[in-house]
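The chains shown are only part of the set, and none of them has been moved.
Labels A, B, C and D are assigned to the chains in the order they are written; within every chain, residues are numbered from 1.
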Amino acid sequence: MKESKDNKCSSSPKAKGKVCFQVERCKGCGFCIEFCPVKVLGFSKDYNKKGYHFPIAEHPDKCIGCNMCGLYCPDFAIWGEKNKEKE
Amino acid sequence: MKSDPKGVLTGVHYIDGDHAACEGALAAGCRYVAGYPITPSTEVVERFAARIPHVGGLFMQMEDEIASSIALQGAVWGGAKAMTVTSGPGFSLMMEHIGYAVMTETPCVFVNVQRGGPSTGLPTLPAQSDMMQARWGSHGDYEIIALSPNSSQECFDLMITAFNLSERFRTPVMFMMDECIGHMTEKVVIPKAESIEIYNRVYTKKKPSEYKPYEPVKDLIPEMAEIGKGYNFHVTGLTHDEKGYPAMNEENQHKLVGRLMDKIRNYKDEIILIEEDGIEGADVVVMSYGITSRIAEKAMLDARKAGIKVGKARLKTVWPFADEYVNKLSKKVKTIVVPELNAGQIVREVERAVQGNCRVISVPHFGGTVHKPEVILAAIKEGAQSGNNR
Amino acid sequence: MTEIRISGYGGQGVILSAMVIGKAAALYEDKFSSLAQAFGPEARGSSCSAQVIVSDEKILYPYLVNSDILIAMSQEAFRKFSPELKAPGTVVYESELVTPEGLSSDIKTFGIPATRIAEEQLGKSIYLNIVMVGFFTAVTKLVSEDSAKKSVQSLVPGHTIENNMKAFDLGYAYGKKHYA
Amino acid sequence: METTGKHPLNKYFREDRMPHMWCSGCGIGTALNAFLSALDKSGMNKDNVSVVSGIGCTGRIAGYVNMDSFHTTHGRAIPFAEGLKAASPDTKVVVFSGDGDLMSIGGNHFIQAGRKNMDLMVVCVNNLNYAMTGGQVSATTPKRSITATAPYGSFCEPFNLPFLAEAVGAVYVARWTVYHVRELQKAMSEALNKKGFSFIEVMSPCPTLFERRNKMGTALSRMKFYKENTKVEHGANTKTTTIDLGGPFTIGKFVDIEGKKTYLEAMNSYYDETFQSDDEYMTYRGLRQKYYEEGCLND
């Protein structure tokens, strides 16, 4: 199985959680951005290889790791995690 | 592998072909039937429905033949040996899923007790007019195995062969009976379980990580994986690669469909069963199958009495067709006579294989009853006179 | 080779009588036998018939061509099937339901009031078919009494074996008595 | 930004087949996401779960889940699943397919399986059209909707699926939209744990075809529509759960019945009652090799 190497996570020491991305899977629907309860996310200026703008953590410190983004994403391109140490 | 004694009704019976076919299936290890009543095949499922609670298994009467023809495949993937049973109109409805079984290499048996057609036709009267449909009725290219018994006893015996071939080649097998055989009661000897050879499903012993569901392992045939064992296999009717994933392009099509056909074509010798008598030195050979082969035999015996050198070649396996066999034969005889309870279906294959080497006389009959032996006898006589390289 | 037509109307147990005769020959004697039913949805609820062929050789042609023996349990059946009789031939009939008529002289006829016998002696007319079989066995000797009885035993439901055996015996005895 | 592990659901789908074929904003992905999340939370061993699909965009789900999975023929996922379940009763069999597949061509299988209370979890992604073939009218397309084969708008009454499911005897009936991810996940969990014929309708955008043709904007705007135009009403009378083009509709859990015997339970209890001894009838447990191994197969 091909292991994606493009996973990235936000890491803000203050944040309750972090949000992770596998941008090459993203198709730019914007669900994650719209439905993040604390508005952590915004669109990148860049395109991924498929030509879509993907989400980036514009306010990583706000992230509560609730994984709403992860639940909404139709493409399994994003997910949130709670920061253990923060709780 | 020997048969499971639970399903084997050892003893001597006086039963018709439908009942015998059911017993054959049980002896072969069939424990699941999805079916839908239709004359003249219904007795097969009726008997199965009565027998199976005691043997351990399931009969599910589905809402139609379409559901039957796919439920049985679900059952196979769930671990069962399974069959479905029908006649003409129902067989027509099963065509899509015969293709699915071919494509997914699902071992299973489709029984067609043939009656007069087309359409509703003659529901209670015999015919053999679905023989080409058994080969060509589903869309796309494929090869198929089709067997044709000619007695109650053979409904039992050959049904076991049908299941064995289906497992051996991971392919649906068509069991082509006819109303006359299905409804004729005769003596049937069912042997002890331990003397019945069963070809059991080959489940892979590979680790999930090493297993590819559609990778040919032996004789072009991939191994199946058991459900629920972590293989996480995928089955699709789309053109797929060895992983079983959809892979829709010319290359995979060529590889997959080519293999599906070759796995039958290359093993014709193993699959083709022909009963011969008096072929050596014969001027005429009568080639037939199913009920018609009995009338043909009667005609042959009468012809021999009249001094004609005539032999028989009875196709127990109708598909794949015995091209090479017939071609060889055509170089040795004057005439091949082909009586069938249809407008002339398998005779086309004979003609193709003969390539002009000998005469071919078709003795068609649209069904509703069987041939008169005299009609076949007349053809034998004609064939003995004329013939050979025209 | 002996070709037998068994006929009557629906509900008389025609097929079972045919089964008994065919099975007796095939399993309990050293013979071949085959049985074919006449199917046909238009036949719902009307006359009903079966064909049994008994032979010393393998049976190839599955249908009866001309019957050697006609078992007739209804007048309609008699009328329908008597023309196919060979001469010489035999008719075995239910004498209160059938009046043989128009037969050529070399056809032997054997009658028995099987329904009445069944009703009077066994309390149920449904045993008439096995009475007929017993009678048939006695008068035609096509299969032995022993084979026929084994066959009856193997074919009827357990709780009716006794009565059916009695029915057979009644028919058999009637035959022996009247046509010995 | 730090590099990290995998998507928490990775093991549930075939990573080597990602990205999947669905369009940007297609709700099928989110529906699948909810299912996999529910499965993950359920603690079930996914090896004992099989997914059966028919043909359609939704039907492709079977090809993406990393489980024993069956992409059958158009309309026939249910009868295939019935056979599968019958032979392997220990397997949780989930039918995941589209509205066209399950409710148009497959309608008869649906009602008969419901009637028999086949132990199947049936998830219908209802995007109101036949997407895979280019967006034609389906049995759920609301009146006046424009589709490829109703280019001037449909004029036929569509099915109200929760009502139909209840009418044929489903023991669990819920409807959510892909906007309602948490509720949907919960419904999936409930259905995964339910015995008998359970049914979840997932309203889902097909932005490429249905929403585009009907000028309903992007997938995202459709998600917002779902948010604003749905009313949660658990236990609602399913006669009221109709869907009009562009109108508000009811969502929620409508039916959740306990104690109804599944097909196999009914068979076993009926036969146990009918037959006296184990000799006559042994409780049916399936046909997988392991049963034979325990039994008499001289293997």
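Everything below uses one rule, namely that a contact is a pair of C-beta atoms (placed from the backbone, for glycine too) under 8 Å apart; a residue touches a chain by one contact, two chains touch by 3 or more.
Since the model is a prediction, treat every value here as computed from it, not as a measurement.
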Full-file chain stoichiometry, since only one instance of each kind is pictured: A x2, B x2, C x2, D x2
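The working rule: only the chains that are shown with their structure count from here on.
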Where chain A and chain D are represented by their mean Cα positions, the distance between them in whole Å: 28
State, to the nearest whole Å, the distance from the C-alpha centre of chain C to the C-alpha centre of chain D. 59
Whole-Å distance, C-alpha centre of chain A to that of chain C, is 86
Which positions in chain C are in touch with at least two other chains? none
Chain D partner contacts - residues on chain A that touch it in the complex: 1-4, 7-11, 20, 22, 24-25, 27-31, 34-35, 50, 52, 57, 68, 70-76, 79, 81
Would you tell me which residues of chain C are touching chain B in their complex? 19, 22-23, 26-27, 32-37, 39-41, 59-63
Contact set on chain B toward chain D in their complex: 1-2, 4-6, 31-32, 34, 53-54, 56-58, 60, 62-64, 66-68, 70-82, 96-97, 100, 200, 203, 226-238, 245-246
